[in-house]
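Step one of this worksheet: look at the structure below.
The other protein chains are all here in position, but one chain of the complex has been omitted.
Order as written gives the chain letters A, B and C; numbering starts at 1 within each chain.
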Amino acid sequence: MTDMTMTHSAQPKARQENYYTASQWQLFWSRFKRNRLAALGGAVLSLFIFIALFAEFLAPYSGQADTRNPDYTAGPPQLIRFCDSAGCQLWPFVHDMTSSYSVLEKSYQVEVLEENGQPLRRPLQFFYPAGEYKLLGLIPSDRHLFGVEQGFVHLFGTDSNGLDLFSRVMYATRTSLSIAFLGVMLSFILSLFFGGVAGYIGGWVDTAIQAFTDLVRVIPPIPLYMALTAMFPRDWSNTQVYFAMTLVLGLVNWPTLARRIRSYLLASREEEYVQAARLAGASGWRIVVRHLLPGFASYIIVELVINFPYRILDETALSIVGLGLRRPTMSWGVLLQEMTTVQAIQLTPWFFIPLIFFVVAVLSFTLLGDGLRDAADPYSGIRR
Amino acid sequence: MATDPLLTVSNLSVRFHTDEGLVTAVDDLSFALQPGQTLGIVGESGSGKSVSTKALMRLLPDYAELDANSHIVYQTKKGAYVDIARLDARSKALKQVRGGEIAMIFQEPSAAFSPLYTIGNQMIEGIRLHRDVSRDQARKLAIEMLDRVGMTNPELRVDQYAFQLSGGMRQRAMIASALVMRPAVLIADEPTTALDVTIQAQILDLLKELQQDFGMAIIFISHDLAVISQIADDVLVMYLGKEMETGPVRRIIRHPQHPYTQGLINAIPRLEELDRPLLPIPGDIPSPLERPTGCVFHTRCPHAADHPRCHTDVPIPAQTQPDHLAACHLLTEKVLEETV
Amino acid sequence: MILSTASSSQANAAFWRFLATRLLVSLLTLLAVSFMIYGLIELMPGDYAERELFRKYSGTGVTITQAEIDRVRADLGLDRPFLVRYGEWLWNVVTRLDFGPAFRVETSVNALIGDKFFYTFVLVVGAMLISYIVAIPVGIWVASRKSGIGDGVVTLLSYLGLALPNFAIALVLLMLNAFVFDLDVTGLVSQEFRDAPWSMAKFLDFLGHAYIPLLVLGWSTTAFQLQTMRGLMKDEMGKLYVTAAQARGFSGWPMLIKYPARHAVMPIVSTIGFDFSRSFNELPIVASILVLGELGQELLLAFLDADQNTAAGILVCITSVIIAANFLSDLLVAALDPRVRMRGGR
Partner (left out) sequence: MTSPIVSVRDLQVHYPIGGGFMKGKPQTVRAVDGVSFEIYPGQIFGLVGESGSGKTTVGRAILKAAPITHGEVTLRVADTALHVDQLRGDGLKALRRHAQMIFQDPYASLSPRMTVRDIIAEPLEAMKLTRNREETDRRVREVAEKCRLNLEHLRRFPHAFSGGQRQRIAIARALVSNPSFLVADEAVAALDVSIQANILNLLKSLQQDMNLAFMFISHDLSVVAHFCDVVAVMYLGEIVEIAPTHKLFSQPAHPYTQALLSAIPPLDPDAKRDRVQLSGEIPSPITPPTGCRFHTRCPVAQPACQTIKPEWTQISGDHGVACHLVADHVDSTVPEHLQEQKKHAMPEC
């Protein structure tokens, strides 16, 4: 008993004062920091965002037909080596390899090229100048994180067209994350509008919006996706399909969030401190800005992060069955589409690599979202 | 009071594991309850009055920890002694204690009855757990008891749900559901706090009447000393999980010994003394995380400034009268003087 | 303060009124869904006549003339205004449950949907049953344990349910199958039964094939429900009525089931319709990987071909099932919760 009190009185006064003068955001942050898994999720996620932002720099090739390696179709991943049968060296290198389909064997034949009876080494070059691009769409550059002077380097192997899978995964990460991001934002704007109007105005407007929301909710989204994506003309460009997809993801997914926003607003409108503000002469605008939004913001951020993995899932699932993005666009779903054939699975298991990226991304988003939610509302434990 | 006590609580301590650390909810509490006696436990929020009675029935939540030195010795109807604090959580003996020996009524009967089952269903369940009767007999007993607690149309009420009843009727049903198991001790946890004064008066009268009939002992918890004074024989005053003062109700109210009890009585507005100014106890109740050292009341005690001991040493309850104890250094000193 | 002291007859009336309202709203929803699908396809560029001719002559070098398109259009009745076509279709559906001709395969929509509707229904209902049968008892058990290990496992499972979705599991199964076992995981019935009429043998063959898609489809729902059930159960265990029941000496599994579990299961029961919708959602993806012939694929083809009758017919079927599930869940909730029964509505 006494030692417990001791520890508390020993606590520096300043720390206590920090707690007392900590805003809800600061408390939120300190609670969040305590959750290791969520922090891990956040860290992994920032890596993904880094990949999405700097895909051109990270990828040695464009991943498109212009950097195709015709001698290495459906080639397995190349190991970064320091040693081979000819001995060791300090600088990392890869072997120059070829791969081609043998109709007789019904499999791909991989060979390591040799020079003077020794495997052909291709030393890795860092910050290697190759294809030009604009970093973040602004800064012109031709540097890539790594590359080889002659031949090709394929860390994740190549696909059946001989395109570098590593580069493709980098670009696909960008596409999948950005499409999910835009989809989430769009559905967020729609739900904010519908939910906000319903929750703030109430009355028959609320009833009408609720009825419409229920109608959209009762149709399973996939048939809706199908209907909407089937409407894309076949001759649309990749960009058009890309934006149409974000539109579809946004259009289909707003009702759930709209409902939550509505009930949140309805509940917080009745909070006593909001009533107190009204009686203090605060205008409707002031109540929204000073009292409803600050609480709402953390709630919304949590909701958005929690929704994110579902949109990634949607894009991937749709693209796998051929309803979403199509080649030559690169997205996780498009890359995974190649592996749905039994043959691909047997012969080229490295086509699974995008799946690992997908799983890790969804997992870290979920961890982060759960952590944020727990930090925002320490007493909620149920997802639904 | 020469009989053996029905319930002897000694050194009861309960701690909660919280995110902010270990919080002491009840600290070294000891008291005894005689058969047929009504003990009132009075205390403000955070005094641990409700936690300590939940501990008597081992109804504490998972994050609560009962101190190893705590003893809750109870004499069963059959005359055997059990230490409830030592009973296995799944033992038959504990199940018998819960309901069969000690029953409990709560502040919010609307939350204490499940809305999915009728009142009768939940009463019959309790009866059949403790008395060897058929379903029909149990139902009859339930109806009789509902009638006994003053509910109109008991045959109809038995098949109603708690949400169909008014607040007062719900509390009556709650009392009926506890007493129908014929407990030797009834723990009433703020049973009238949520009710209007007129209904509160009805319920207090009813409890007194039922105690006469059934002869059970009652532990009545309330934050309102006036309510306690109406029903209790003896009072235990708690503050921050500690026992401050205990004794017969009249002595506590007329001659309070502990500065906290004195402060409490001076702060209560009374109809009998309309012109007397209200004297608040200075300061605020400390947060459970910042438990004061020494006497837990010293941060608000008007005498503590002159007595450095109050800041450092925990006072031990001392007898001022044979049945009147108070835990205050000032009294201990005085008592010592007297005996010398 | 008692705001309403409704007698039981009044209460029942309120409940029946609630059910009637729900039924009416359901029918209106079906109407709106069919109209929406018809309308969406109408908005698509090109109609079925163009697609048919394109398919017929593609690669032959024949130029398609406008006259020919018009002729096919007239043959199929596609030259009539949209509302007339929709009205006729709707009339046949309402009066004879006839979804009209399917353009693409030159048979009736009813014949096209028939078996596939059954496969779909069995898969979806089966997957949901699996999830309930696993998730509810395990969720209750985990929540009732003091130690946090079960909690951790359940949380991990729920993360995996999301991060390893059904299609990923299907792919992994395909891979395992290729490398480890030699199982035929694709298809719903063996080749010899594909067009055969229903018989005991065909049914058993179907079951022999269906368990893999069932498990795949049930996986993420189960993971999700498990987490939900555990959370709900934990919440309910902290409620006062549970303490009160314990104070009466009631304990163990009977107590858990009678009080917290029955309360906790309520939100799950009330979202049966939503869960149905989600299963329908995941089926087409799984189906396309495991090459199952079910409604989702048919629907996709119908969309691609602008076949309004088929698309609307399939969607109406699926939506009916979801609406029926919603209705069923309303009834179940009312059966479980007297408050709903007496006040009408949730």
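Quick note on the criterion: a contact is a pair of C-beta atoms (placed from the backbone, for glycine too) under 8 Å apart; a residue touches a chain by one contact, two chains touch by 3 or more.
What you are looking at is a predicted structure, and each value in this text was computed from that prediction instead of being measured.
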Option touching the unshown chain, where B:227, B:296 or B:318 are the choices: B:227
Per the touch definition above, residue among C:21, C:65, C:107 or C:199 touching the missing chain: C:21
Chain A residues that touch the omitted chain in the full complex: 19-24, 27, 207, 271-283, 286, 290-291, 294-295
Chain B residues touching the omitted chain (full complex): 44-45, 166-169, 196-202, 204-205, 223-227, 229-230, 249-250, 253-254, 263-272, 274, 277-282, 284-285, 287, 300
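Just so we're on the same page, only the chains that are shown with their structure count from here on.
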Chain B and chain C: spacing of chain centres that average the CA atoms, whole Å: 54
Between chain A and chain C, centroid-to-centroid distance (C-alpha), Å: 28
Chain C residues touching chain B - in the complex, by the definition given at the top: 1-2, 5, 146, 238-241, 243-252, 258-259, 262-263, 336-339, 342
In the complex with chain A, residue positions of chain C that touch it: 25, 29, 32-33, 36-37, 40-41, 43-45, 158-160, 162-165, 167-168, 171, 174-175, 178-179, 186, 224, 227-228, 231-232, 234-235, 267, 271, 273-274, 277-278, 280-282, 284-285, 288-289, 296, 299-300, 303-304, 311, 314-315, 318-319, 322-323, 326
Complex contacts: residues of chain A adjacent to chain C: 211, 214-215, 217-223, 226-228, 230-231, 233, 309-310, 313, 316-318, 320-323, 336, 339-340, 342, 345-346, 349, 352, 355, 358-360, 362-363, 366-367, 381-384
